[in-house]
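Reviewing the structure listed below.
In this view, the complex is presented without one of its protein chains, the others remaining in place.
Right, chain A next:
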Amino acid sequence: MYNHIKEIVADAEKTEKPISELIIEQECKLSGLSREKVWNKMKYNLETMRAAVSKGSTGKGVFSHTGLTGGEAIKIKNYREKGYTLSGDFMMEAVQNAVATNEVNAAMGVICATPTAGSSGTLPGILFMLEKKLDLNEEQMIRFLFTAGGMGLVIGNNAEIAGATGGCQAEVGSASAMGAAAAVEIAGGTPAQSSQALAIAMSNLLGLVCDPIAGLVEVPCVKRNAIGAGNALIAADMALAGCTSVIPADECIDAMKKVGHQMPVSLRETGIGGLAGTPTGQAIKTRIFEKDV
């Protein structure tokens, strides 16, 4: 199994295979399953993601039981339809997809964790936008997920992907880095550029704390996925432009782990510090748990 990003890049360059192919081969070897089985498993995940994006962006949208989140993917959709956005329609489409997915998650709908449920909007956010922008077929979209997953495996095994151990940088930060690397491949960039995009995306979200109000995966998680998606696209574009990260990808991952472990417990998914600790955050917690949701 690949233990470092640099090994993946070196192998991809040596074999002249895309990263997605190396990860598919690795998965077949590790699991003993046929290529077809492995492929279909990822296809099922892709279909789950598509259904969640669609559910959150249809009609009035979805709303969580607490009323804290919901309906904002629809607001973004309506805003886009007016034809003028500051950051561009494709960017806001990615944001809409990301928010839609996490609203479905907060409403206890079915999602695919990528890498976690709290960060489940980031990858579909950019993937279903790129589907339209780059006219991707299903095979390319499945390959996107293998590349993202292979990068995520290295992150998970060398650092953290849980908010409770690494903060939000380990969830949305990892998702964003995975998405940036996969976006580069799907846009025709090199494996080395994928690694640069990962490093840039991860560096830019380093230190992000996990501070959910009332401990719920709602505020700020839903909107954090918007920044995860946006940051992934920015990092991918920068890498495709030839920008490089001064700190190599593997060292960025190590730094993320150390920063996560240095974070106080109150900022690691305990619902105590950060936004959760504000007067409003505390008041919401009291209100929700009096009702005993």
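We adopt the following convention: contacts are C-beta pairs under 8 Å (C-beta built on N, C-alpha and C of every residue); 3 or more make two chains touch, one makes a residue touch a chain; residues count from 1.
Methods note: contacts and distances are computed from a predicted model.
Of "L-serine ammonia-lyase", "Succinate dehydrogenase iron-sulfur subunit", "Sugar ABC transporter ATP-binding protein" or "Cellobiose transport system permease protein", only "L-serine ammonia-lyase" is the UniProt protein name of the chain excluded from the display.
Of the listed residues A:Asn45, A:Asn97, A:Gln196 or A:Ser245, the one in contact with the hidden chain in the full complex is A:Asn45.
Across A:Ile76, A:Ala107 or A:Cys168, the single residue that touches the chain missing here is A:Ala107.
Within the set A:Ala170, A:Ala197 or A:Cys252, the residue that contacts the chain not displayed is A:Ala170. Contact between chain A and the absent chain runs through residues 1, 3, 23, 26-27, 30-33, 41-42, 44-45, 48, 64, 104-118, 120, 123, 145-146, 148-150, 152-153, 156-157, 160-166, 170-171, 178, 212, 214-218, 265, 268-272, 288-289, 292-293.
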